[in-house]
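The full complex has more chains than appear here; those shown keep their coordinates.
A, B and C are the chain letters, set down in written order, and residue numbers restart from 1 in every chain.
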């Protein structure tokens, strides 16, 4: 017996960044540089990693869950990082 | 005593780790990331390098390989001692086999140099000097783990080079069967300029294996 | 393509080129691949005693080991994209070593920047760090030079060293009836046209140059290294060639041309990163992390198996065959033959002869302005060219592999362990000296490396070079180039140290600004015993001797660092070279190291006697008391010359047994003078006194301060 489930492909965009209580040293360096170069006094930078990727799933809801799992288990380290799904779109 | 040195794609300190173990009279095998059979070894070394390019973050992609699954079993059964050096330490943290995580150094640059350390392990307490070579070696942990981590750290920087919390350079797990450290003891066993203090670490490993 | 070249090609082909062939020739007849302006000159170099000087990399023989080393420039890519430029420069030079079945064990680099261009410096440093460290090859040494002439024209010369048992060395010539296999990253459009790009001046706006940038993948490179070394030890793996400039085209055509057979490639079989690539794009792509092999049919399965084990892509893209009378390069795609061209026309481009050249060297006067010694020393110690380079080398893993026995900052050369003992490695250039006088400047550069090795306990064995020049169309550049080569040839013959390999980079100019002619030397020496390795370190209570030329007010000190740091001038005549003296000093130092007479040594170079002394004392953390000046009643400018002037043929050594050392020096007729003793925590001589810690602060931090303060 063959069960056919129609799978859609979704493209997901996520940002992974340090939790608020972890010092973002890279950001502090950029802040300082912009200040010294007189470009911006209080840039208040935050840095993160951006990923865009596809998952195949039967619907939007389950795609979001799968993406969440990938973020948690593959892309981030929950000890120090948090993630945010910025967008999720059906790919035609 | 038998030691396994795990070689992931991208690992690059396997040769000196094996040589150091052999100098300390271990019998040594390289095992690759597909190995599932670790139970025959008295200790397992995860050594330095850039497993899977350290793409995503250091040590992260290695945790999806079969050997890390096998390692979980090895640790679960408390078969022997697991040691993660540098990238190996990062892998152990990423796989949650040790507490905490390793972030980019405060300087955001790679640091290669010899550093002074304070070694405190059971009745041993002394200053030693070992080489470090890493870009993601800043050890951090969640506030809730403070007590535990504090108790389990055995190696601390005298002059913190990378921003590690509590100056921690190495720690073990609650059973003292898993050890992770950023400095490279295997590099301090051969040449005068790098010293010979690496032996201190191998000595501890050997004693912990004997303890059973 | 210029008309003259086009005619030349079509005359030799005896027909018109088609479109694909235009691409083929514009790459293969570029300066970068074809050495159009340098080939005839390079023939003059002395390679007697070198191992395979005509291969991807030459080397020297130590016991039963071939030690291969070569330097490569990646100047143009670094000007545009410093991070990837430096990374792929390392990637490229590693492949040249790898092609001989040699395991790369050490890297070095020679960098030149304009000090203000922090983003370039930062990018290049990180590129080397991220790429070299990930590949697991120790970055054991090098040099960094700062000069305004490198503004927008940074020089990034990288050197790799590898070892192979002599009977396992593989060459790049492919005989007939072999399968051609391409291993590594899928071919994409990155870096298409790179060879042509490296062969012209940089444009005004570097943003236009984007398409030529190649992207490095150190993880894949690490796998490629391990896979290649395994493949080349498979029975039936016959030849190997790296896939670098002009990609598949240059690697496959050279393999067949050297082997004297024809070759046919089917581009449909190449594994690609993108669909619908044109034949020219596939052939010319400079996608990184690829190697080409020629293997017997029976070895194919084994070779593919190894590739899969390392999770690398691989494809069998063609074969070599005996073409009867002709030796052709045949390209097929979509079942059709797109081009069939004689290999000699592809691989033997038209060469320009740079000679005869007219030029002359003029020397301006000496400096007679006064600066007091105290502030002069502080300025020199803090100048980025003199200051400690630890900001750079601490970002590079110099210890991976546990072969490093003398690391950067410890001595003038690095010591790397091999089975037969130790090899010494260093990289040097003296652009100011070459600019003043290319003939003697090139010789002086050679000697700089030579003395670095000797003072670390090594017998020099061979050298590699990178010739960085402006456009060979300039008369002055032509002259500089030809005379530099003459200098290298003569000095290498005189010392019986052959040129084993090298690289040429022209067109380092932009909007009529030219770099100084820059000859970079990488030299390799050998030392059998660990206890004979010498550091540039002195111990407390040791005596310090100057060996070699005394400096007098009559000496020539043109090109010295203190001229440029204190007076911002490049002037007066460089010192003469005394070959007999140099040889004598070498023998004496190596012998004294062996007999344990001396314990520390360094050559006198940047910063003269006082510069050398101070750098050793700072590293050793000891003070000094003695005398350096023959006479106290001198004008400041005279003192500067005596203390900081750079002449050839000098070393500083330290010893614990004064009597024994003096006896040895007298007996062997070595010119020497006792400078003083290591005591206390101040540097004291001739009425001057310097606090060690104050000097150290300048020495250690000045580069970090200059580069990290925004």
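Everything below uses one rule, namely that a contact is a pair of C-beta atoms (placed from the backbone, for glycine too) under 8 Å apart; a residue touches a chain by one contact, two chains touch by 3 or more.
Predicted model, so just to flag it, every value in this text is computed and none were measured.
Each chain type appears once in the displayed model; counted over the entire complex in the file, the copy numbers are A x2, B x1, C x1.
Throughout what follows, only the chains that are shown with their structure count from here on.
One simple way to say how far apart two chains are is to compare their mean CA positions; for chain B and chain C this gives 35 Å. For the pair chain A and chain C, the distance between mean C-alpha positions equals 42 Å. Chain A and chain B have centres, each the mean of its CA atoms, that are 29 Å apart. Touching of two or more other chains is recorded for no residue of chain A.
The part of chain B that touches chain A in the complex is made up of residues 56-57, 60, 64, 93-94, 100-101, 103-104, 106, 108, 140-143, 163. On the chain C side of its complex with chain B, the touching residues are 126, 129-130, 133-136, 217-220, 222-223, 310-311, 390, 393-402, 404-407, 410, 417, 530. Of all residues in chain B, those touching chain C in their complex are 9-10, 12-13, 15-16, 19-20, 48-50, 52-55, 109-113, 131, 133, 135, 184, 186-187, 189-194.
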